Each structure stands twice: as C-alpha cells, then as structure tokens.
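Below you'll find the structure I mean.
Note that this complex is displayed minus one protein chain, with the remaining chains in position.
This part shows chain A:
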Amino acid sequence: MNTRAPAVQARQLVKTYPGDVTALNGLDVTVEPGTVFGLLGPNGAGKSTTVKILTTLARADSGSATVAGHDVLRHPDRVRRAIGVVAQNSGADPVATGRENLELQGRLYGVRGRTLTARVDELLERFALTEAARRQVKGYSGGMRRRLDLALGLVHRPDVLFLDEPTTGLDPEARTAMWDEIARLAGHEGLTILLTTHYLEEADRLADRIAIVDRGRVVVEGTPDGLKGELRGDAVHVELRETLGDSGRALLQGALGTVPGVHEVLFDGRRVSVRADDGAACVPALLGALERAGAGVASATVARPSLDDVYLRYAGRRYSEAEAPGADALVLAGGAR
C-alpha cells in the first residue's frame, strides 16, 4: 500500500435517520497515516455517526469513504481487518474474564494458537491487566474496563484505530491515565488514530489535527496550535449583569470596537468576548467603555486563546451552550472576516 495515501478519507458524507434527523450533512475528513486526528464537537454533532460509517456499521445515504485504502461500501471486510474500534460502549462480555474476551476477539480476526497467547499476554501487561486477567470483567473498575476495551481494539494490530469518546464517563484520574495510554499508542508502529471527543482539553492534548464538527459538517480543521493561532491575541471575557437586547448589543459593539487593540467583539448571552492584541492592557479601556455605555459588569477575565474560543468563532456558539440542547446564541462578529 502506498504509505502516502490517506489512512481515512471521507467525502461529502450524508446520513439521515428516520424522523428527518440529519446526522451528517456533507462531512469531509482526511486523516494522514501515522497521525492522531480528533473529531471535536458537542453531543449530536455527528461524530459517532461518522465513526459508524467509517467502521462499516452504518451506511451513508450518499458520499464515499475509504479506510486504509479500502472502500467502506465495496470492501467492508477488508476495512474490518484493517481497523480496531473502541466504541462508547465497547461491550466486553461481563461474565467472561479479561483474557477470554481478548482471546475471542483475536480469534474473530483469525489470530490463533501461540501467536494469540503471546499477543494477549503482551496486551494484558501493557494495559496493566495481567493480575486481573483471570477475573470476570463484571468486577472491573471503569478505568480497567476502558483499558480492556483499548486492548480489544488492538489485538490484531490494526492500521487504523477508532476511539469514540474514549474517556467519557471516567473519573479525572482514570481519564488522565487513559490520555497517557493513548498518547503512548500514537507514537507506536505508525498507527493512525481517529478519535472523537466532546472534551476540548482532550482534543487539544492528544490530536495532531482537529476538525470541529457542528450540525453534521466540519466547520474548521487544523492543528490545535494553528487554530488557536488564527485567533490573534488574547481573549477578554466579560460577564455582564444582564442580557442585552439587539439595540444594546449594537451600541456596545460600536463602543468596544473603537478601543485601541481590539479586533473582534462577540456576544453570547450575557457574555461578551473581545479579542485584543494585549488583553491585560486594554481591560481598563474596555471597562471604561462599558461603563459609559451603561452596561453593568459582573466579571472580567483575560485568557490565552483556547479551543473553546475557536469553537465559538467557527460554530457560532459557545461550546458549553452547544452541549445544552435548545441553547441559542447570537453572534455579531465585528472584526471577523
């Protein structure tokens, strides 16, 4: 196989579920071999549907996709041999032991005999499950189960590994441990990883490249630093005492836009996000402008750009609000192109 060919390529994927729910609306994704690619977005953005299509579980209504060079529709069996999948509910058999789960998984890929035993031993050790290997999975902690899920996805040494929300539901400690595991995998044997997450921090920490998915399409793609770098300067977040009407917003937009060093003013409920060359330096001028405009300020913070800011900029909503169903945010982009 040509190593320069993308490990995953999806073009214009569309998927509608019964009841006219559009899960994907023309999604494009390209993942280079040997990299970690993060699909980032709130629940319901279409990340899991994308993974289901790429792992041959679901069929797209239209569009095409190849994984490890094989077309998911024409050669699903070749795709299945080349991929490992760790789904949100990976479904290890609770009554079977960790070792039995791994052995069965290996057998389904045609790994047998001594090769299988050696591979299972290796994985058990690598994921610190050797001691628990002979115990039934129902007695495992959440973190242990997740590590077993990862091992299940790796038994047959796949070329491409899909991780669908790998740390959802884990406590912070287990999450950090999982991040370390994934980071270690990433540098390994040219494995390509496509991971979905709704944690900004997770994508920032693990992924070489990120695509932000919103309402079934990719709204922006790039490296975490590149995306943050596109937002010039610092973010100043001001929390107002009350939500403004349209006219109040327009008024503030004008007032704040004239403060020296300010590029961009975004409104989002009671929050005003200002992008400025030197955030700390322009805070006094900003607060002055707000006071003159008669807007009461509850708090003001200065921050380096985060993926949350990237999300607000490209998806038009603040990340936490996209997570909450029915949330609505209005954006008046001053300096934005």
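As a convention for this text, contacts are C-beta pairs under 8 Å (C-beta built on N, C-alpha and C of every residue); 3 or more make two chains touch, one makes a residue touch a chain; residues count from 1.
As a convention for this text, contacts and distances are computed from a predicted model.
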Chain excluded from display, named as in UniProt, from "Integral membrane protein", "Transport permease protein", "Fe-S cluster assembly protein SufD" or "Phosphoribosylformylglycinamidine synthase subunit PurQ": "Transport permease protein"
From A:K47, A:R80, A:R119 or A:R175, residue that would touch the chain that is not displayed: A:R80
Listed residues A:R107, A:R184 or A:R241, member touching the removed chain: A:R107
Touching the absent chain when the full complex is considered, from A:T56, A:T196, A:Q253 or A:S273: A:T56
Residues from chain A at the interface with the omitted partner, ascending: 18, 52, 55-59, 77, 80-81, 83, 85, 87-96, 100, 104-105, 107-110, 136, 152
